[in-house]
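Part of the complex only, each chain left as placed.
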Amino acid sequence: MDIRTLLEQVQEGTLSLDQAEQALKDLPYEDMGYAKLDHHRALRSGFPETVFCQGKADEHLIRIYEHLLDKNGAVLGTRATAHQFEIVKEVIPDVQYDPISRILKVERTPRPKKGCVAICSAGTADIPVAEEAAQTAEFFGTHVERIYDVGVAGIHRLLAQRDRIRQANCVVAVAGMEGALATVIGGLVENPVIAVPTSVGYGASFGGLSALLTMLNSCANGVSVVNIDNGYGAAYLASQINRLAVGEETEQGE
Amino acid sequence: MDIRTLLEQVQEGTLSLDQAEQALKDLPYEDMGYAKLDHHRALRSGFPETVFCQGKADEHLIRIYEHLLDKNGAVLGTRATAHQFEIVKEVIPDVQYDPISRILKVERTPRPKKGCVAICSAGTADIPVAEEAAQTAEFFGTHVERIYDVGVAGIHRLLAQRDRIRQANCVVAVAGMEGALATVIGGLVENPVIAVPTSVGYGASFGGLSALLTMLNSCANGVSVVNIDNGYGAAYLASQINRLAVGEETEQGE
């Protein structure tokens, strides 16, 4: 029962004041239970729900994939293992797995891609995180330009791609070790740069802390940072910005 | 001399091959000396240059303000002291100083404000950073909604402002201590959230580290983080996103 119906019943006298008062107290919250809320959010935002596969129990993961596929006609999961691919494949034969990005996806009718997000990575070892970002953004209907292996220790490789990078509505800069890529890109473009530190490195990289601090202290304007190795989070944010740039409407109000 | 002129002179034979070769080698860089480059950037981006006042020598600061006022007709500086206000005021009598945000500004013809960015702060102690963000964004021509003192320890204060927050193209969430504000807002809105940790707190806040880690580990989608107390950086990024949303043109190519 929604609020309008309730008020009509009060007006008509078919619902007592006490009953109405009690119902209203609970309504705003109960009307937005967990699953329901997220369906609404997905509809509004144009971004379907996704799955963080890591650590999920086998049966649980299978049920989630079946449920979301049923509802949305497509599912994307991140940080999936080869084993998880095998078990989901038994119930959804056309599920696809990319061992580099660890994306486990069912996507029968890919969305049209709009706008442009550039995803840059510093080294080849950063590609798994960059691909998690790229494939997630594409799943959300974002056009992606992949610009990999353009670390600042060989600055000409990056400069050679300057025009492609500048055309993007938003740039995702993925880098481990010293993580300087985001700053150099931030100095080259006029649109937002989302920096993704990676855990690539050893010794004093301290699991990505080095790249994280570098990026937080960036001297360039327009750079913000997400968690270490969080390609998914960067893609979500980049897709939001890209959507604002292409002017797509979403139903923001409830 | 620009590239076209140079090539014309080669074509006409008024410039030797050796001279042309040498000039071309230097041109792309020398044509973009420090000051010049930044003038271009300001023109293209629509965001005039700003000044980080902290630690600047007195004479230096005065010269920079005079120079930028001359060029742009307006200047905004961050992290200025009352002393810096006094010395700049002697040469630019209409300079304005806000001791809360520590913004030192000359703005004779304020820009029209476009779009909407919501700037939320958790506690009253976070307001200096929030105001640095708000006044910077306004200086860049961004319409700002100030929503202060909505920390998550009293969640109803925040929920009561939900509609105002949802209308923004981008939300800046400023919080110290436990820094949870960004995540709760991230769960309420569909547009990007820029989280600004502040150094407000004591003990185990370790100068803002606590809020910084909280924000980097946010469970909400669409949240990214800038440096501790970096209200200026958040405002710059928010204004970029807002500009993309309102569809304003900038001259991106060179």
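Order as written gives the chain letters A and B; numbering starts at 1 within each chain.
Here is the rule we go by: a contact is a pair of C-beta atoms (placed from the backbone, for glycine too) under 8 Å apart; a residue touches a chain by one contact, two chains touch by 3 or more.
These figures come from a predicted structure and were not determined experimentally.
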item	value
Assembly copy number, counted for this structure file with 2 shown	8
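Following the convention adopted for this analysis, only the chains that are shown with their structure count from here on.
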item	value
Angle of the C-alpha superposing rotation, subunit A to subunit B, to the nearest 5 degrees	180
Geometric centre distance via CA averages, subunit B-subunit A, whole Å	25
Residue numbers on subunit A that touch subunit B, as the complex places them	41, 44-45, 47, 163, 166-167, 169, 190-192, 194, 212, 216-218, 221-228, 233-234, 236-237, 240-241, 244-245, 247, 250, 252-253
